[in-house]
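Here the complex is missing one protein chain, while the rest keep their positions.
Right, chain A next:
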Amino acid sequence: MEEYLQKVLEQIRCKQARKMVEEELRGHLEEQISDNLLEGMDRDEAVKRAVEDMGSPVETGISLDALHRPQMCWSMIILIGFISFLGIVIQTVIGKSDGTLGNSHIIRYIFHVVLGFGLMLGVYRLDYSFLGKYAKFLAGLGGLFLFLQAEFFPVSVNGANSWITLPGIGTFSISSMLYLAIPLYGGILYQYYGQGIRGIGKCLLWLLIPVYLAYRMPHLFQAGFLFLVEGVLLSYAVWKGWFQVKRGVFLGMFWGITLALPAGIAVLGVKLHWFAPYQIDRIQYYLGRLGHISGFSTEVIRENGRYDVVQFLSASYGVIAAVVVVAMVLILAMKGLHVAKKQKNQLGMMIGYAGALFFLFMTLFHIGEAAGFFPGTTSFLPFLSSGGSNLLVSYVVLGLLLSVYRYQNLLPAEQKKTVVHKRTGGFCKS
């Protein structure tokens, strides 16, 4: 039997596929052998007959090898290649238009694009299923590292202490790294699959950790963004029945509190001076003009040493240019949603949605900010804005999406789990 299996597996090049095929064929052989023994054959005869009934191992292996190859999402690779090239062109134009930025701005941007592309391809080759096993560990370790770094070894850049120095590379934004909490959260949700109301409670705690870290930096936009995206992922998991609770009740409570709480905190924060004076001014200013769309700017504005890509394009080349560029990023995000939806593996689906929603929501917030609908935030246009840290994180997240696509035929759907609750209460299903 082992010889038969080895001959089959030798024909299959993909490691993940070999494991899957071996399990299935071994199970089949064991059942056949078992039946043969019941028919009165001795062990050796039973095994020999079972193996003969399987057919040619080489032919079987070759057929399975042809079917089970890692997939490359070429459309996404081509799109990101084009967007990356476009980003270099845009930042080069920006760099040339402002003499104070100099060539170093362009060179630094190209360096980050090349490094990011390399990271993306590296992550793409990883088997993302490690997130299903180690998401909590990685999130805990990462969160602790970021917390200690920000608290005890902060590096100040432009007045913000949310940076770290990576030897040989330079400074890197801690807040950018926090965005990696989103795909990690997809893995955490998966780890609590089927654990009912307790699982949801733990998922809520894990949701709040990066939100709290962002709040402490302080990056209120990022805290809100993380809460929103992770909240949507949690809601989706609840909706899909991962936790076997009454969906309507939980979702109503969660989003009801979510919408009422920030409003309450904002009002109390202003009245009781919980926020810094500049934050209070901002809240009061923007609450006064919430929903007012000023449209994309007609003048090029430099803020904190940077130009916003959407504003620069609309001011320099018209709104259509800005819309076309933003549309490409949105297409990438929609493609990511499509990849996620196709996954039969639940972990792959959740990681896919995490990545796609990160791109989609960040782009929409950035458009809203550029159009004056939202207050000034730390949002960015994925793959096109100039911040190196955000660029690298965007490529890593895209690498995860590509990894999900790569292994879509190789990682099986999960077993249908039935969850037995020892006690029911509240909104648990009976």
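Note that a residue touches a chain if its C-beta (ideal position, glycine included) is under 8 Å from a C-beta of that chain, and two chains touch if they have at least 3 such contacts; residues count from 1.
The rule is simple: contacts and distances are computed from a predicted model.
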item: Protein name as given in UniProt for the chain not displayed, "Ferrous iron transport protein B", "PadR family transcriptional regulator", "Chromate transporter" or "NADPH-dependent stearoyl-CoA 9-desaturase"; value: "PadR family transcriptional regulator"
item: Candidate in contact with the missing chain, chosen from A:N36, A:T60 or A:Q191; value: A:T60
item: Hidden partner chain, touching residue among A:E2, A:E24, A:D42 or A:E151; value: A:E24
item: For chain A, residues in touch with the removed chain; value: 8, 21, 23-25, 27-28, 31-32, 53-57, 59-60, 63-64, 67-68, 344, 409, 412-416
